[in-house]
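Left out: one protein chain. Kept in place: all the others.
Each chain carries a letter (A, B and C) given by its place in the written order, and its residues are counted from 1.
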Amino acid sequence: MIVEMITGASRREINDVVAKAKSFDLGVQLNIGTDKTVVAILGSNTGQIPTDIFAVLPGVESVTRIMKPYKLASREFSQKDTVVDCGGVKIGGQRIVVIAGPCAVENEKQLMEAAEGVKKAGATILRGGAFKPRTSPFSFQGLQKKGLELLGAVKEKFSIPVVTEVVNPQDVKLVSTYADMLQIGSRNMQNFALLTNAGRSGRPVVLKRGFSCTITEWLTAADYLLAEGKNQVVLCERGIRTFEDSIRFSLDISAVPVLKKNSHLPVIVDPSHAAGHYSLVPAIAKAAVAAGADGLLIEVHPNPKEALVDGLQSLSISDFARLMEELRAIAKAAGRSI
Amino acid sequence: MIVEMITGASRREINDVVAKAKSFDLGVQLNIGTDKTVVAILGSNTGQIPTDIFAVLPGVESVTRIMKPYKLASREFSQKDTVVDCGGVKIGGQRIVVIAGPCAVENEKQLMEAAEGVKKAGATILRGGAFKPRTSPFSFQGLQKKGLELLGAVKEKFSIPVVTEVVNPQDVKLVSTYADMLQIGSRNMQNFALLTNAGRSGRPVVLKRGFSCTITEWLTAADYLLAEGKNQVVLCERGIRTFEDSIRFSLDISAVPVLKKNSHLPVIVDPSHAAGHYSLVPAIAKAAVAAGADGLLIEVHPNPKEALVDGLQSLSISDFARLMEELRAIAKAAGRSI
Amino acid sequence: MIVEMITGASRREINDVVAKAKSFDLGVQLNIGTDKTVVAILGSNTGQIPTDIFAVLPGVESVTRIMKPYKLASREFSQKDTVVDCGGVKIGGQRIVVIAGPCAVENEKQLMEAAEGVKKAGATILRGGAFKPRTSPFSFQGLQKKGLELLGAVKEKFSIPVVTEVVNPQDVKLVSTYADMLQIGSRNMQNFALLTNAGRSGRPVVLKRGFSCTITEWLTAADYLLAEGKNQVVLCERGIRTFEDSIRFSLDISAVPVLKKNSHLPVIVDPSHAAGHYSLVPAIAKAAVAAGADGLLIEVHPNPKEALVDGLQSLSISDFARLMEELRAIAKAAGRSI
Partner (left out) sequence: MIVEMITGASRREINDVVAKAKSFDLGVQLNIGTDKTVVAILGSNTGQIPTDIFAVLPGVESVTRIMKPYKLASREFSQKDTVVDCGGVKIGGQRIVVIAGPCAVENEKQLMEAAEGVKKAGATILRGGAFKPRTSPFSFQGLQKKGLELLGAVKEKFSIPVVTEVVNPQDVKLVSTYADMLQIGSRNMQNFALLTNAGRSGRPVVLKRGFSCTITEWLTAADYLLAEGKNQVVLCERGIRTFEDSIRFSLDISAVPVLKKNSHLPVIVDPSHAAGHYSLVPAIAKAAVAAGADGLLIEVHPNPKEALVDGLQSLSISDFARLMEELRAIAKAAGRSI
């Protein structure tokens, strides 16, 4: 941590900074420049110490963090890439994992058709929402428990692991009995009560990026999951909020190489929620694979025109099958398989 | 809702749009232009119908919503300004309400000193956090139940109503027994399970704006609270995430007049969380009052240098008292009192 | 254009809207809903008429544009993809074009080495800046005329077309005598005096996206170039400003499919300025090709450590050669060549 004193800071003010650092068992080195004094605060734990501790002191101009605030999710913590196991499917290895299925579980027929279609086309994990966080209280909120039961039934029938979203801390246990992997949605990335419960569930967790959270905040949220002692977190980039209005969320493609550099966790991309429109999904999906993503999360519906939720961003099964062909070629060119 | 067909859309595609609208009991009017056909979808409830229903149909170029998606929070729903009662203090009337106190409840002494100081300076509601949503799992998470008990004690002693944050749906009942008003934090604005529980609590609720949510999304989230049948919601602008890096969050001052135009709910401003630095709080607080805010939420700590959380953005009690003097002058110039 | 009247708008207010539309020779259709009246304004030219004309009238709630404000750059204007010719190299055809070279022309040796290296690795156009728009007046501003002369010499020697930036309207003529293609930088995307002069130059123009401009604004700026009667504009996505701080600018990968849908102009991507760091360039470059870009603009320096400008984002010649191999595989998988 670097504490920059104001021009003309007094000796006493500088001493107070030093004393504060020492009270936290931190090392200190003074840099007395011609204009300003800069105090370097040293120690292996400075990433977890709030900058305010120094910033409130008189004579301090600014405090800059050098160590990152996240720890367990960091590349420093584990040089080796983490591979997450979702019902036998490995996420983070050589093979790129495609997770597909409808936004919301609507009924048995819809879910069966989706599962059969996406599995045939090459998806290895099924997605489907039972609890739906909806912007308006007047919108369809998901089938809830009934939806979980349908997911459980389909999973047996097609021998395909299932991922589904959990939105309420007290539902984690229930959802965990049906799902192979839990999903934390974008609006809940900093719902710390939910993160803590999910981390304790024993299930692997897909942590979607908050649509306005930095990568640093995202990895710090992953620390909440990892702090519970399991090492099974998948990061999912799903678009960020920007000023651009031609798309629902701007997919942050650079998040893929940035995460690969700074974290050991597997990274997948959800082109559907970013795009908001099926016609943009293929280009973004292919870009994600070329950029080095470990997987994709794609919305597929047997009949998008009749979907209760997000039909516009869903691929039909035949469109999805065609996209899988194109993705296979890109994956191969990138030295991987699907 | 306005459905714009692509250039060259077929008669059959247009008919499908019309049939879909009729299946939802909506009126339809065709506008056949020289280049394009535009279908106006009419009805008093179109704000709550998803645009996707039409956007997925073949031949549709775009769907534009004319009616807003929120309803209960809208100015159309109530021409009369709502006045919220927090333990006898009216929010939304002629008098501007100042809510002040420490970010986190730390101990009895700190809370007593804060309560005494802010009350003396003119604050009429005390704030203090018992459950703290923290970005990192390694940070201080609040005193929790013990903090609530301290708030209860201080409230009795100083006869001042208390507002405190609730972060977990299952804590709503507990928090409601101690607090006169519940606070939903920025990161939980779209935590719909929490909103539903808080709406049912019978307590008035301060709903902070999600730091990357539009005003439309904010008012739609307020609908979750209002849908439970009580009419007691206060909106709190606390800064939005932008590219500007000289401040923690950019306070959206225009939110005040925009909300006054589009909603009947009272509007308060939190300059402390936006600023992130005590030196910027007074200017923003004064601007908020001049812009027409109904109240302020200000962090005040008896000893900011020793604060466990957010000391940098807290005013000392003497700084707060001085600011109150300045605010009184601005309020008077704006035809109100404090 | 859709004019939404306020609830309770008077007959006279509605008539005024109709009269205003007719004074512009526009068609009108009234939609009298249960709550609101909506007036559709019809005509092939409504995209170029300001919405304010109606929005200022009493009784008007909002005005929504259906037609896009750009015209010459739109897909409606030309169904056929435009292919731009830069000194004999075609941009926008089956073959993906790689433009490479140093950020700034520094001296003859540096430029010669760069040209030789990038050509050998497969780049078909050389880039190099002679006029450098720099954030600070105290930074190196480019070799200016001397830089243009060096570009002219290198172009002869290596028989490779050259693109370089122009920043001042009065330099367009000079730069055009040396360059095969002009570049308009991000900060000048809405420098309309410069656009007009560049459009008149007879040279093809690479128009970089303003780092905070929407795609609609970008295509409208392209109309300034196209309005001068030549059809030779290349669009270059180079990253947009967002809240994310791990990268200089967030590359908007979805801009590629969005532009392909809405415009006939070729689209290239500059991963170097977005990334700001050489280690992120390859992932973004590969993503761009997979997403369907027609070309890349990549900074390459024979000795990045000694670069006067932007060394950190420059690839070395050997790194560039390796990336070209990877790009060839992705391009082939996407059905194209490099």
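Everything below uses one rule, namely that a residue touches a chain if its C-beta (ideal position, glycine included) is under 8 Å from a C-beta of that chain, and two chains touch if they have at least 3 such contacts.
Since the structure is predicted, the reported quantities are computational estimates derived from the model, not experimental observations.
Peer 1: Counting contacts across the entire complex, name the shown chains the missing chain touches.
Peer 2: By the stated touch criterion, the chain not on view contacts A, B, C.
Peer 1: Using the touch definition from the top, which of C:Val167, C:Ile317 or C:Ala334 touches the missing chain?
Peer 2: C:Val167
Peer 1: May I ask which residue of C:Thr124, C:Asn188 or C:Gln232 touches the chain that does not appear here?
Peer 2: Within the whole complex, the residue contacting the unshown chain is C:Asn188.
Peer 1: Tell me which stretches of chain C touch the chain missing from the display.
Peer 2: 48, 50, 52-53, 55-57, 69-71, 133-139, 167-170, 187-188, 190-193, 196, 211-212, 217, 220-221, 223-224, 227, 241, 277, 304-305, 307, 309-312
Peer 1: Could you list which residues of chain B touch the chain missing from the display?
Peer 2: Considering the whole complex, chain B reaches the absent chain at 212, 214-216, 240, 242-247, 250-258, 261-262, 274-275, 279-280, 282-284, 286-292, 326, 329-330, 332-334.
Peer 1: Which parts of chain A face the unshown chain closely enough to count as touching?
Peer 2: Touching the chain left out of view, chain A contributes residues 2, 4, 7, 27, 29, 31, 33-36, 38, 40, 42-44, 62, 64, 66-67, 76, 212, 241-243, 245.
The rule is short, and it goes like this: only the chains that are shown with their structure count from here on.
Peer 1: Same or different for chain B and chain C, where same means more than half of the interface numbers show up on both copies?
Peer 2: same
Peer 1: Go ahead and name the chain pair joined by the largest number of contacting C-beta pairs.
Peer 2: By number of C-beta pairs in contact, the leading chain pair is A-C.
Peer 1: Which chain lies at the heart of the structure, taking centres as C-alpha averages?
Peer 2: Central chain: A.
Peer 1: I'd like to verify one number: the distance from the centre of chain A to the centre of chain B, where each centre is the average of its C-alpha atoms, in whole angstrom.
Peer 2: Distance between chain centres: 26 Å.
Peer 1: When the centre of a chain is set as the mean of its C-alpha atoms, what distance in Å lies between chain A and chain C?
Peer 2: 31
Peer 1: As a quick test, compute the distance in whole Å between the mean CA positions of chain B and chain C.
Peer 2: The separation of the two C-alpha centroids amounts to 39 Å.
Peer 1: Hunt down the residues of chain B that sit against at least two other chains at once, touch-wise.
Peer 2: As it turns out, chain B has residues touching two or more other chains at 212, 241.
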